[in-house]
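Of the protein chains in this complex, one is absent; all others appear in place.
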Amino acid sequence: MRAFEYTTPSTIQQAVSALGADSRALAGGTDLLTLMKAHIAAPERLVNVKMLLPRGIEARPEGLEIGALTTLAEIEQHPVIAAGYSALAQAAALAASPQIRNLATIGGNLLQRPRCWYYRNARIDCWLKGGADCPAREGENRNHAILGGGPCYAVHPSDLAAALLAFDAALWVHGRGGERAIELADFFALPAPERRTETVLSPDELVLKLRLPPHPEETRSGYLKAMDRKAWAFALAGVACVLRLSGRKIAHARIVLSGVAPIPWRARAAERELQGAMASPDRFAAAAAAAVQEAVPLRHNGYKLPLTKALVRQALTALTDPACK
Amino acid sequence: MPGAPFAIEGAMTPLRVNGEHVELDVEPRRTLLDALRADLGLTGAKKACDMGNCGACTVLLDGEAVYSCLVLAVDCVARAVTTIEGLGEGGKLHRLQEAFIAADAFQCGFCTPGQLMALAALFERVARPSDAQIMRALSGNLCRCGAYQHILRAARMARDR
Partner (left out) sequence: MITRLEGADKVTGRARYAADVRLPGLLHAHIVRSPYPHARIRHIDASRAERLPGVHAVLSSANSPSIPWHDASSLFDRTVRYIGDEVAAVAADSDELAADAARLIDVQYEALAFDLVGEAREPKAEARGDVARGLREADVVLEATYRTQTALHNALEPHGCTALWHGDQLTVYESTQGIFAVRDEVAEKLGLAAQNVRIITEHMGGGFGAKQIAWKHTVIAALLAQRTGRPVQLALDRASENLAAGNRNATEQRLRLGAKRDGTLSAIDARIRVEAGAYSVGGEDSDVIGTYLTLYRCANVRAEQRSLRTNAGPAVAFRAPGYAEGNFALESAIDELAARLGIDALELRLRNYATRDQREDKPYTAPESLRRCITRVAAACEWRHQRPGLGFAAHDWAAGGGWPPAEAEVEFAHGAARVIVGVQDVGTGSRTALAQLAAAELGIGVERVQVELGDTQPGLYGPTSAGSATLATLGPVVQEAARLAKKSGHARAQRGENPKGKSIRTCGAQAVELAVDRDTGEVTVKRVIAAHDCGRIVNPLLQSSQVIGGITQALGYALSEKRIVDARLGDVLNANLEEYKLPTVADIPEIVNASESMPDAEANATGVKGCGEPPIIPTAAAIANAIYSATGVRIRELPITREKLIR
């Protein structure tokens, strides 16, 4: 890690005005410090925001509010989330390891950079780091994107982001001009030549909090994740699924994929297959196929198509099992 | 940075380590792990990956298990750190330590301090953890010698004692 200056501002305004291209906010640090140790990031200054941003989970009439500094462990263990937002609790429980979940914040989780092994290798030039091309496209790409790829083929590493997106979460950010709200769906954006990141957040903005709109009692949700081992790995593919049933009829469906695209990927075509339909194995198979219908596999990641389909099917089957609440 | 609208952090970082007050005078980039090992001579926490991928550096920060390689020492102002050196009490081994010996829950021993601290955090919170809770608490600690089956046995022994 290169040397840096460390500052602890006393207000959010001070923090925001201290942020910039060479100056990064430090909260949990579990992603930023690894980027710095790997010489992918070398900020001149870290701005400690641990005293400034909200932390905690609050159930309000307008929805569930989660402060940016809330840790993944707190989300995993919160009774309201476990009871009413299963997909989010499960995603938190399947993310990283207990030690990481104790440090990592939800704000940082949404902002973490890809784990792509080309991006994380300082010896290797890559598009996301400002280079001309993506070495993964023609290279070792078994972990890479089947959806939304190009010019970057890295996948978004967050499990929780998929669940939050499936709950139609919004977030509040604080910048030099004050606060603004953004739908999470608009917060994530495929990296583009003029913005080689996975979100629309400016370097001088801070995520303050998230809000999940209230949802009816009968909502069911779940998160499934496939990894290279049984624990403590990033998703090869994952699916967050939120459903509302009216009898056997699907009144509402959200399917969001993780580990398969540069950003959490809402599978709208799959949702259309489900919306208003009767829950049935055939319908689930159709939704699963729709989820990856636009997928373009690379040389080594073709397995992610059947894998993603299987996870979508399994998630839908489990959530609509009459025995399951 | 004269005139900057924020205070530059003072060099001294006061914290508690194994119950004792210490003041660290370290660079901002020094991790808690390096501070423990190099500045305080507490070498029980091990540097094995330095990237939060192995668990050998696990310590308790305000009672919670964390990777000390992913924490900056300057971020520990007024916080309580417990390392393997502070696990037992009054020269007596913690029941987990005794169980580790009895079950041969280690071979080379390099990951052992981290495994123990991960379990210690669980046992602090839950007096009689379930097998599933034990498994989850250990899921962020690698053991290359492959002692997992004995580590699980040790944790159950400590619980059932």
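Read from first to last, the chains carry the letters A and B; within each, the first residue is number 1.
In this section, a residue touches a chain if its C-beta (ideal position, glycine included) is under 8 Å from a C-beta of that chain, and two chains touch if they have at least 3 such contacts.
No experiment lies behind these values; they were computed from the predicted model shown.
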item: Hidden-chain contact residue, picked from the options B:42, B:72 or B:121; value: B:42
item: Of A:121, A:197 or A:275, the residue in touch with the unshown chain; value: A:121
item: Interface with the unshown chain - residue positions in subunit A; value: 1-3, 115, 117-118, 121, 123-124, 135, 138-140, 142-143, 226, 228-233, 236, 300, 302-303, 306-307, 310-311, 313-314
item: Chain not shown, touching residues in subunit B; value: 27, 29-30, 34, 37-38, 41-51, 53-54, 56, 83-85, 87-88, 93, 97, 100-102, 104, 106-113, 116, 135, 138-139, 141-152
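Following the convention adopted for this analysis, only the chains that are shown with their structure count from here on.
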item: Separation of mean Cα positions, subunit B and subunit A [Å, integer]; value: 28
item: Contacting residues of subunit B [partner subunit A, same complex]; value: 1, 4-9, 27-29, 31, 50-52, 55, 58, 61, 64-67, 70-72, 74-75, 118, 121, 136-137, 139-141
item: Residue ranges of subunit A touching subunit B (in the complex, touch as defined); value: 1-10, 14-15, 17-18, 26, 29-30, 33-34, 36-38, 46-48, 50, 73, 93, 96-100, 102-103, 231-232
